[in-house]
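Apart from one protein chain that is not included, each protein chain of the complex appears where it belongs.
Each chain carries a letter (A and B) given by its place in the written order, and its residues are counted from 1.
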Amino acid sequence: MGNILEVAGVEKKYPGVVANRDVSLLVREGSIHAIIGENGAGKSTLMKTLYGLIRPDAGSIKVFSKEVSLKSPQDAIALGIGMVHQHFKLADNATVLENVILGGEPSRFGFVIKYDEARKKLLEIAETYHLEIDPNESVANLGVGERQRVEIAKVLFRGAKILILDEPTAVLVPQEVTELFENLRELVDKGLTVLFISHKLDEVLSIADDITIMRQGTTVATKKPADTNKKELAELMVGGELPKPIPGVQNISEKSILSIKDAFYSRHDGREILHNLNLDLHGGEILGLAGVEGNGQSELIELIMGLLPATSGSVEVLGLDASTAHTKEIRNAGVAYIPQDRQRDGLLMSAPLWENRILGHQFAMPMARGMWVNKAAAAEDSKRVVEEFDVRTPGVNVLASALSGGNQQKFIVGRELSGDPKLIVAAQPTRGVDVGAQAIIWDHLMKARSAGAGVLLVSADLEELFSLSDRIAVIYGGTIVSILNPLKTTPEDLGLAMTGAKSA
Amino acid sequence: MKKDRIFWGTVAPLAAVVSSLFLVSIILILRGANPITIFQVMISYGFEPRNLVSELNQTVSYYLAGVAAAIGFKMLLFNIGIDGQYRMGAFFGAVVGAAVSLPPVLHVLLIVITAMLAGGLWAAIAGYLKVRRGVSEVISNIMLNFIAAAIIAFLLGEDLLGILPEGSQNVQTRPIPLSGQMPTFKLFDGEIYSFIFVAIFVGIAYWIMLNKTVFGFNLRATGLSFRAARSSGVNAPGMIFITTVLSGAIAGLVGLGTLLSDTHSYSMAFPSGFAFTGLSLALLGRNHPVGIFFAAFLWSFLERAAPVLEYEGVPPEIVIVMQGTIVLAIVVAYEVVARINLRQQQRAVGKANVELVKESK
Partner (left out) sequence: MATDTKKVIKAPSKVKSLFKSPARITLMIAGLFFILALVESLTGATDISSPGTSGATLRFAIPLLMAGLGGLWAERAGVINIGLEGMMIVGTWTAAWFGYLHGPLMGFVAAAIFGLASGFFHAILTVKIGIDQAVSGLAINLIAAGGARYLSGVFFPPVGGDRTVSPPVDSFPTFTIPVIAPILEKIDAQDIFFISNLAGILHGLTKDVSLVTFALLLLVPLTSWILWRSKFGLRMRFSGENPMAAESLGINVYRIRYIAISVSGMLASLGGAYLALVASSVYREGQTAGRGFIGLATVIFGNWKPGGVFAGSILFGFTDALRVRQSESVMSLIMVAGIVALVLSIFYSINRRWKPGLISGSLALVAWWIHQRVDVIPQEFVTVFPNFATLIVLTFLAQRLTPPAMAGMPYRRGSE
């Protein structure tokens, strides 16, 4: 069997960052090929390139040994490449059959849909690949695993020969993962090819025929499961050496800033997101939280901020019960919040900067005096933030939406770090920020620590985590799997913890 | 920067009015009429003292409707329920006002408070449905408008709360005694409702609340970004509910100018259509108390001056066409202006900027 897909020297640059560089990939026909890597390794960019959503700046892609140029998803579909998205694109109020055939309906005279023919074809596909789906079932009644099967059926219906699955197991429970893997084996036995993106080493080792590791935008190595083990893979993913922590004054106090005991959180649809979660943070320390996105970090943060109530267990923030207290109370108690999604959760985009300075601080001095907003103080302090954090803007009356992402981030960080907060919840605080400003922000975080504040640093940037943290907690699958000492951690330890494998 | 804001703030409404005038001129020309003469006639008629007086009085109700709508708009709520809320306010204000006897100022105050409560509570139904059941406030308010009219019509039935005075065709509520009446004052040879001062006060209070208080900040924030407001500690769903009630309470005041200084009772002859008008005025006035005032006056002027068109051989209803096209032109103009404004600002930021951005991913 030859190579169905050959990628060579692919490059993709964005302003200021190289997303993919010198990416090479050989995928054998009829194999399950896994691509593993951390956040920011470049996997998503590569997949989007293969699916025609992005055009590469350099390099070549060959399908069945013929060079191709993919300008849109339609081109990819025509070549037999199908993408099973991480976030399903299904309509609840329609049947499985309708969702599958949309856009590719077999029809008579161009407008009457031949449902019987379509149903037959879908059932044939289901039969051939042992995909358990019921064409007449309403999607609203389907569970997550079943919905994923519908997405798979969608691409098979359009004649896909290569299936790209983007973190398919992120939303599945173990039982569903097993079913998915059985399905994938069936597909491959029948001659299809599967490209499987993941960060979970256990799963990848059990299902893949080939594993390609990506790191910092490039493909680092390709291994066969039989020739490698978790430790090696983890090391390849994370890199040879880890950054050294910046020496700082350690002044850990007895006071507990954040205390989470046996916390559980389930979504309203029943899905358990966090379980058996225990975490402690004291004043005067920076606790890093490492983990691949999607393992419960967002929910954990929302629990701490009082935006979501824990299903059981206790979440204590500065003495307040976060599950019952209002977010307002938690903030007033001295909690600062640098949200992960700055534009949706951190800013009022169509408002000027000085009003954004007030956001989050509108319930206390100095931004407000009782029920009155203190515009003068807000404007003045905005100017201070702009100065201190090097925010590039002609003034504080400019709308937030006019600033670049990096500058928006700097402003938010500057805002949140003012007023001597006691707890700083910082999620990806330097994402999109230039090196100089990053140093400024790090400096401020460390100063806050010296002053006795506790910092929860959630980051996908390993350098950031290791430079700043006193301890690093690793979250995986909704719980804290280990707490590491940055001075003594090897890349393997970190990689293994982040990918859910117990070190062994 | 402030100069800029005033410029951008007025250019869209002006463009709208101008384009509407342009369109209407074309229609007039097609009829063989001379637009210049027509507009001249309208303006001279409209600014005659007695007509001015009537327009100012009409402006009072329109203005309040506009402010009520604007409060909703700040929260991205489309309060089409102003019709029902206004009726509830005027009706119950009249009924309660006629049923008690209090010293003058207190009496009027009671009527005002009753009106606000009635309007606010009626609006609360739609607010509750929106927050607790996710029902579109547009649909529920449309239904509530009809229901309010029906309930009031029923209650006005002769045996209940209405009376049929001598020589009148309209059933009305019992008249409010003198202590519950508000005086008028002389201006331009006519009588202006003193409630106009209340309306102006409401406008000022609205502006101060929105821009100077924490509550107003939270309100605007929730309208600008539900999630960001929530993360900052605002009780966003609660905010939606309160805003709906507040908008309804103001809407309840719409009929009070007429009620307190003119008719002293509520009858089915009370006008309708305040929802559409209020929403249009808020759009035209860009949710700004001064802008809404000018818009309200413009509307009253157009309506008052319309009949004179008949003498020029033009059906007076063309005024409604004018109003409709102004609303349309306004919303289109805003879209365009907002985009230009943003691009301008981005360019200004870009000029102050040379930077390397490091994005992770």
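Criterion: contacts are C-beta pairs under 8 Å (C-beta built on N, C-alpha and C of every residue); 3 or more make two chains touch, one makes a residue touch a chain.
No experiment lies behind these values; they were computed from the predicted model shown.
Visitor: Using the touch definition up top, pick the residue from B:L129, B:A295 or B:V308 that touches the left-out chain.
Guide: The single option touching the absent chain is B:L129.
Visitor: If the hidden chain were put back, which of B:L161, B:I176, B:L279 or B:A296 would touch it?
Guide: Among B:L161, B:I176, B:L279 or B:A296, only B:L279 touches the chain that is not shown.
Visitor: Looking at A:N3, A:S107 or A:S298, which residue reaches the missing chain?
Guide: A:S107
Visitor: Can you list where subunit A touches the absent chain?
Guide: 73-74, 85, 89-95, 98-99, 101-105, 107, 110-113, 115, 138, 140
Visitor: Touching the missing chain, which residues of subunit B?
Guide: Within subunit B, the residues that touch the unshown chain are 31, 78, 80, 129, 133-136, 138-140, 142-144, 146-147, 149-151, 153-154, 157, 276, 279-280, 283, 315-325, 327-328, 331-332, 335.
Here is the rule we use: only the chains that are shown with their structure count from here on.
Visitor: Could you give the separation in Å between the centres of subunit A and subunit B, each centre being the mean of its C-alpha atoms?
Guide: Here the centre of subunit B sits 46 Å away from the centre of subunit A.
Visitor: Can you tell me which positions in subunit A touch subunit B when the two form their complex?
Guide: 14-17, 19, 39-40, 42, 44-45, 305, 307, 326-332, 337, 339, 344-351, 355, 358-363, 368, 371-373, 375, 392-395, 397-399, 401-407, 428, 431-435, 438, 460-461
Visitor: For subunit B, which residues are in contact with subunit A within the complex?
Guide: Interface residues on subunit B, with respect to subunit A: 1, 211-218, 220-221, 224-225, 227-235, 342, 345-346, 348-349, 351-353, 355-361.
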